[in-house]
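Let me begin by presenting the structure, written as structure tokens, before commenting on it.
All protein chains but one are shown at their positions in the complex.
Chain naming follows the written order as A, B and C, and within any one chain the residues start at number 1.
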Amino acid sequence: MDKRMSIDDVIDRIPDSATIAIGGSSISRKPMALVRALARSDKRDLTVIVDVGGPDVDLLLGTGRVKRIIYAFVGFEVLGLAPHFRRARQEATAEFQEWTEYTVMAGLDATIKRVPFMPTHATLGTDVLAVNPAFKEIRDPFGQEPLVAVPALAPDVALIHVNYADVQGNGVILGDGHVDVLCAKAAKATYMSCERILSSEELQRFGRDVQILRVYSKGVVEVPWGAHPTGCAPDYRTDLRHLQEYLKAAQSEDGWRRYETEFVQVDHRQYLENHGGPEELVSRLKV
Amino acid sequence: MDKRMSIDDVIDRIPDSATIAIGGSSISRKPMALVRALARSDKRDLTVIVDVGGPDVDLLLGTGRVKRIIYAFVGFEVLGLAPHFRRARQEATAEFQEWTEYTVMAGLDATIKRVPFMPTHATLGTDVLAVNPAFKEIRDPFGQEPLVAVPALAPDVALIHVNYADVQGNGVILGDGHVDVLCAKAAKATYMSCERILSSEELQRFGRDVQILRVYSKGVVEVPWGAHPTGCAPDYRTDLRHLQEYLKAAQSEDGWRRYETEFVQVDHRQYLENHGGPEELVSRLKV
Amino acid sequence: MPLAPEFNVDEVIITAMARQLHGEVLVSSVTAFGSLAAHLAKRRYAPDLAVLSTPESGMDVTPMPTLTLGQFLTDVQQGIPLTMEDIFDAIFTDRFRIWINPSQIDQYGNTNITCIGDWHRPKVALVGSRGIPEDTSHLSETFYYILNHSLRSVVARVDFRSGAGNGDSRQLLGRHGAPTVLVTDLGVFTFDGPGGQMAIQSLHPGVALDEVRARTGFELYVPPGPIRETEPPSDEDIRIIRDADPLEVRKLELMSGPLAAEKFVAIYERERQTFHATYPRVGKLGR
Partner (left out) sequence: MPLAPEFNVDEVIITAMARQLHGEVLVSSVTAFGSLAAHLAKRRYAPDLAVLSTPESGMDVTPMPTLTLGQFLTDVQQGIPLTMEDIFDAIFTDRFRIWINPSQIDQYGNTNITCIGDWHRPKVALVGSRGIPEDTSHLSETFYYILNHSLRSVVARVDFRSGAGNGDSRQLLGRHGAPTVLVTDLGVFTFDGPGGQMAIQSLHPGVALDEVRARTGFELYVPPGPIRETEPPSDEDIRIIRDADPLEVRKLELMSGPLAAEKFVAIYERERQTFHATYPRVGKLGR
């Protein structure tokens, strides 16, 4: 089955109020071309699930698409805090549910294994347990050991970005995998952008780096630089200059409006042009 | 740390009454050189955990080393039933606990994640739940859904066989991985035989086929043909002729005594000689 | 069983099995019949199937001449490598299909591969439930085949429920994993009789209802109206089956005793020659 589609096709398939799991990690391999299209769409009341969020969550909050965030972390790593996330948390303009890295994984895994919960010791002794109403303290049925029951996280949609894919929806991830496989398996529909589409034969040569299996993917979009400004190892590194511009823009309403006009309210081709085109990006970001 | 040791070193480190998890699957990549050494040792009252058992379990039962078997399956695949397993089950000369493929995996995973149980729907509606006293029916703490609590399986020792390893205890598995990674992570001590020891630099080139991480392994033994008579893809295929001899030998006490003398009560070098030497095996089993 | 001379009973069975498969799911290849059915289905009826080359791995493999037996003998992994975790995640997310060949199946579709007689002191100990409890608690379609429809294999009540059928077995499971279809050497049977009992869907060409009744251990439900005849394999179906299995591995499952052993060894020897000609060893190790 040929699952190629356009960025807009993907966005068309996402209903209002959908729960969307996003792969990648902070400033690494986020499906930013898809996220930007979502950010400029008219979708409303989205719930976003991320393990380690970054510009993805921040942009969706910045353009008002999100009602609720389930997260273990949202930040820009070495660059500092996520500005719209920070503001929205402090002003409570969205709902936030703080999970942790493993519990997000366990929640997705519970959905995959069709069980309503997974047990863990993680979050015992912390205030995460106090502020997260989704978790429940339980006793183990064999020895009465105190545990936390992590409920299943069931995304409607997963968005991920990979290095290579074939038209059937198999995907190769060469750098860190983050939680992309869990997102892809747990979601009702997984859409994947990729740097390049390869033939299925070429793809098979990557062996165990073929991490996304086609039985889990509903759509494939070829989008070179689709993770930009986050990095996509080993194809390109994070665009720190762009992220610094982003952080600066987010400091004022005017700055943000200009940023949106230039980098969000444009299609992917124009987005790349506004960076001086792919050649300019190559010269700065390929290693 | 150089973790190389001999087959006998491994056996010396296994106490009586130990619980041993064995990797591989039926007639594929069983650590048979280690298992044979265990079979001819004077160890007593061992508990063996296998997901899919074959000649490993059958041989240990045949030489009287085993008190208790936890298993999802024991058989010789296309060749038929496991003769000593069958006899021991029918005459109740050992204790048997029937699990299932995923529940063995979940039990090992519970130990890895230091939780006392994992929830699943598997075995509901079957008689496995009736005959396996280790499982417990529970209700999910959120929605009262009926589930089975699978208790943690905590092996003292794991024995596995891999294609390549380095002296530090990293291991490459090129064929199906079966449950070897779970065994290695769950056991207090993992011992690994391998077809060949490579330098750590060579090993790293196998990327994600490096499946056993050195932080989990306590000993490495270089044993070419160490999985024989089971197969070790892609190095060699299962020795069906030998397994047919085995099955025939197990039909009578005399036959079995001769088999033991020739193929169990001998060291690995002699074992290979009794097959006509490695050259003979190459000509039959390499593909 | 009198069949038209231009096709054999194994080809009728395999074709009937193939026509049940559909969609984009992993299909396991544990047995020759299951493997050939998957291969035929992919070629003719369900192009999106992801056929596995070994019981647990090698997705989307290019079929080899010894399509089926090869998996156990050499466990050669081609295509996209999977893990056991991938396999069970595919079962839990209903992205997996398998043709199960039970020792016994009963009027409610409960299945047994564990033992004949009482579990605690069996008359014949078979192999253990393996992954059947997982299949029969999660898949939306479960497929069974039996090559010798008889009073010993198609019974009123299985001695042990390795797999959950309809009736009582469904109490805690709902419809997840309920039996879908049984193909035997006599016909095709569903489980939509009263209370989820076995019902005739069609009888193979030349098979009489009386023969089926005489070889079935309970009162089979016969739907109103004339009994349908199984659509025989087309010339193209037959050609594909014969081309895919030139060594006639499939005939092994129909044989037993010395005849089977003899054929088995012959296939085993010829397999090695075939592998030599076709196995892309360099590609694998060079990855």
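The rule is short, and it goes like this: a residue touches a chain if its C-beta (ideal position, glycine included) is under 8 Å from a C-beta of that chain, and two chains touch if they have at least 3 such contacts.
The structure presented is a predicted model; accordingly, all values stated were derived computationally and were not measured.
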Practice task
Would you mind listing the shown chains in contact with the chain that isn't displayed?
Solution key: A, B
Practice task
Could you tell me which of B:40, B:84, B:185 or B:228 touches the chain that is not displayed?
Solution key: B:185
Exercise for the section: May I ask which residue of A:2, A:42, A:127 or A:279 touches the chain that does not appear here? Expected result: A:127
Exercise for the section: Looking beyond the chains shown, say which of B:15, B:64 or B:207 touches the absent one. Expected result: B:207
Problem - Touch list for subunit B against the chain that is not drawn - result: 1, 112-114, 170, 185, 200, 203-205, 207-208, 210, 213-216
Handout entry: Interface with the unshown chain - residue positions in subunit A
Key = 25-29, 51-52, 71-75, 77-78, 81-82, 85-86, 89-90, 92, 98, 100-103, 105, 121-128, 131, 146, 174-179, 181, 206-207, 209, 231, 233-234, 236-238, 240-241, 244, 284, 287
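In this section, only the chains that are shown with their structure count from here on.
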Practice task
Quickly list, by label, the chains bordering both subunit B and subunit C.
Solution key: A
Exercise for the section: Determine the centre-to-centre distance between subunit B and subunit C, using the mean Cα coordinates as centres, and give it in whole Å. Expected result: 27
Exercise for the section: Identify all positions of subunit B at which a residue touches two or more other chains, and write them in rising order. Expected result: 121, 207, 209
Practice task
Would you mind listing the residues of subunit C that make contact with two or more other chains?
Solution key: 81, 88, 138, 176, 287
